[in-house]
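Every protein chain except one is present and positioned as in the full complex.
First chain written, first letter: the chains are A, B and C, and each begins at residue 1.
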Amino acid sequence: MSEFKSGSNLEKVLRAGHFAFTGECGPPTGANVEALKKKAAYLKGMVDAVNITDNQTAVVRMPSWAASLIVMQEGVEPNFQMVCRDRNRLAAQSDVLGIYAHGIRNMLCLSGDHQKFGNHPDAKNVYDIDSMQLIHTVKTMRDEGKFLNGQDIDVPPKIFIGAASNPFAEPFEYRVHRLAKKIAAGADFVQTQCIYNMDRFREFMKQAVDMGLHEKCYILPGVTPMKSVGMALYMSRSVPGMDVPEDLIKRLRGAGKGKVAEEGIRFALEQIEEFKEMEGVAGVHLMAIEWEHRVPEIAERAGMLPRPSV
Amino acid sequence: MDEFTPRIVAFCCSNCAAAAATIADGLQHVLPENVKIIQVPCTGRIEVLHLLKPFEEGADGVYVAGCQEDSCRYTSGISKAARRVAHVQKILEEIAIEPERIAVFNVSAGMGHAFTEIAREMTRKVREIGPIQA
Amino acid sequence: MIIAEAKPNSELLEMVSDCSKVLVVGCKGCVTVCNVGGAKEVGVLAATLKIARRRQGRTIAVDEVTLERQCDPEYVDEIKDRIGDYDAVISIACGVGPQFLSERYPSARVFPGVNTKFMGGAVAHGVWEERCAGCGQCVIHNFGGICPIARCSKSLQNGPCGGSDHGKCEISKDVDCIWDVIVRKMMSQGRLDELLKFRPPKSWTTSRDGGPRKMIREELRI
Partner (left out) sequence: MGQKKPTGFVMVIGAGIAGIQTALSLADAGYGVHLVERSAALGGMIPDLHRIYPLCACCKLDPRIAACEQNPNINVLLDTSVDDISGKIGNFRIALTTGEEKKELQAGAVIFAAGIETFQPANLDYYAYGSASNVVTSVEFEQSQKPLGPNGGMLKRPSDGKTPAKIAWLQCVGSRDINRGDASYCSTVCCMHALKEAVNAKAVNADIETTIFFIDMRTHGKGYENYLNTALEKGVQLVRSKVHTINPVPETGDVLMSYADEQGHMQEAVFDMVVLSVGLRPSAQAIELARKIGIRVDADNYVGTEPFQPVSTSTAGIFVCGGVCGPHDIAHSLTQANAAVAQVAAFLDPQPFAPALNYAAVPAEAQTSPGILLAYQLCPGMHPEIGRLVESAAADLPAVTDVCRLDGDIRGGLCEKLAQCAAGRVVFASCTALMHKDSVEAALRLSGRNPFMYETVDLKLLGGEPAPATLTERLRVGVMRAELLSPPAVREIPVVKHALVVGGGVAGMESARALSAAGCPVTLVEKEKVLGGHGRHVRATWQGLDAQAYLQELIRSVEQDDNITVLTETGVKHNRGYAGNFVTTVENNGRTQEIRHAVTILACGGDDRSVDEYLYGQNDRVYLWSELESKLVSDPAAVENAGSAVFIQCVGSREKDCPHCSNLCCSFTVRTAVDLKTKNPDMKIFVVYREMRTFGLRENIYLEARQKGVVFIRYEVENKPRIAPAADGSGLVVTVFDPILDRPVSLDADFVSLQTAIRPTHNAELAEIFHVDLDADGFFAPSPEKLKPVDTTAGGVFMAGLAAYPKDTGDAIAEARAAAGRALEILKQDTVQIGGQVAEVMPEKCAVCCTCVRTCPFYVPFIDHDRGAAYIDPALCQGCGMCVAECPGKAIVMPSCSDRMLTQMPAALLEGV
């Protein structure tokens, strides 16, 4: 077996052929370390790594790198997220060096939500480089030991490079190609947008497998349990690129009062069961947004426990 | 105290003017003296500046009387005029003047009576708002 | 051309609140064509200022002039004999105009009467859209002749992002996702492979990021 690219827990789990299970945690909108630690505690031992979001939805929060360090101290492996909206290429490369220096080994490269709908819509965005270029930059830094300008890096950062993919955004037929492009640019693993439309995801995965993308990269579909009918409707109507089938909404409605959340979790569990069997799927990325305390239960019921130790 | 008589300038197309003349001839319905008419071939000829000028000269109200939307001889004259009136309303609002001081009316051919009605209606409305200059 | 929009009259009124004699300067260039700074608008602004002042029970003298272009010194020069007569000069040209006026007439108080928006064109009468960001290094041939720098909200060169929603951008249902347009066009032309090529980070030295720009054509200099 060849050398690990980063040696992160996530990389090891995946490389060992285990069905990976990652979680997600949003940093506080303040310096509330305790709250963060509390969230981390729910996740500890339940997942292989936790995505730490980067000013998600363009709302100012504790920085991703700082929160990553805190959860790491709590014994949880972070998956540091970085968006291109807020950094130019100088800051981006600098931050990569910084997180690596502090022991962070996973990084998810994103374009970032536009600031227009965040809490600072008057901000000027950066977008010096895009997510694709960020992936390529980190790869170049790691594998070639060079900055974007070609200058050598003293100690190159060994990062397990992640990318995002939205299998449902339009134009649909281009999505798998764009995934291929990200993999070519240097993505080691891919986490997708939350999946609800299983039919279309199956089709997407089939295309990916046909193109052999699963052999070049670990693909982790995203799962977000629906907490309520309102959430389902909001996701369906207001979140760009989200595909929530009408059947699912009906199913949640049919669950009856007080039982919708349970129905949402059941659907998530069914999804996870299917992903386990689906060709090319290497794990699941569980985005239990502001529902971290339910992760242990979901992990348990999904048969994900205990997490392998590698 | 004397009742305030608003000074009003009305822009009307030749179609309306003809209607007004007919009615005035036949039924003795004459325009109120405080309403002054400027006749144009079509209300589409009236510019934003033309609508502003009377206010600059001290008018308390301005209106445009044109054809029905679907019967403008020049097809889109009155709808153009209506948009310009809306634009002038926006300008008036921005400079803290009641936008209701300007309006647009549609008059069917042969509705001379309505034409004089409009003049009275506008006079009443502007009287309610009061003089443009305190 | 350069597209601009009129500033709210309330803002302009505030700008010149302490002035009693104002010159409104129009421009016969782009702003005339986009209906914001030509002779007609000069007249409208002048009348508006006068009406507003009348309402306040004050007077204001407003003169009007429309220059051929405010971005050439010869035309700016044309008002040299009268500019001293005014408390304020409102230029309703693009951002270039008031600056050329300020530079040429150091003692004049020059106010911008319009907000300069973007470089674009009329897609329909009364509807203008941005087309060019002036990045200084045109790359539209890589994208089916469509510029993602100017027209993608995130200026992505390897789009579209996950926010593309049924052909619309995540920022608004009224904004097309230009990457959706690019992808469909390239697909219809059978050139998808070109899009799959990785586009490395762009050099922004030629754009605004490279500092104030200047162009010298030696062969033209006198």
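The criterion applied here is as follows: a contact is a pair of C-beta atoms (placed from the backbone, for glycine too) under 8 Å apart; a residue touches a chain by one contact, two chains touch by 3 or more.
What you see is a predicted model; the values in this text were computed from it and never measured.
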| item | value |
| --- | --- |
| Which displayed chains the hidden chain touches across the whole complex | B, C |
| Hidden-chain contact residue, picked from the options C:His125, C:His141 or C:Arg221 | C:His125 |
| Hidden partner chain, residues of chain C it touches | 28-29, 32-35, 38-41, 43, 122, 125 |
| Contact footprint on chain B, counting only the chain that is left out | 5, 7, 9, 21, 24-25, 30, 33-34, 36, 38, 40-42, 44-47, 49-50, 53-54, 56-59, 71, 73-77, 80, 84, 109 |
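Just so it is clear, only the chains that are shown with their structure count from here on.
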| item | value |
| --- | --- |
| Overall pattern in which the protein chains touch one another (line/ring/star/complete/other) | line |
| More contacts between chains, A-C or B-C | A-C |
| By mean Cα position, the chain sitting nearest the middle | C |
| Cα-centroid distance, chain A relative to chain B, in whole angstrom | 63 |
| Distance from chain C to chain B - Cα centre to Cα centre, in angstrom | 36 |
| Separation of mean Cα positions, chain C and chain A [Å, integer] | 40 |
| Numbers and ranges of chain B residues touching at least 2 other chains | none |
| Contact set on chain C toward chain B in their complex | 8-10, 13, 40, 43-44, 47-48, 50-52, 54-55, 57 |
| List of chain A residues in touch with chain C within their complex | 84-85, 89, 111-114, 116-117, 125, 127-133, 136-137, 148, 164-166, 169-171, 173-174, 177-178, 180-181, 184-185, 193, 240-241 |
| Chain C residues within the chain A interface of the complex | 153-172, 177, 180, 183-184, 187, 192, 195-196, 198-201, 204 |
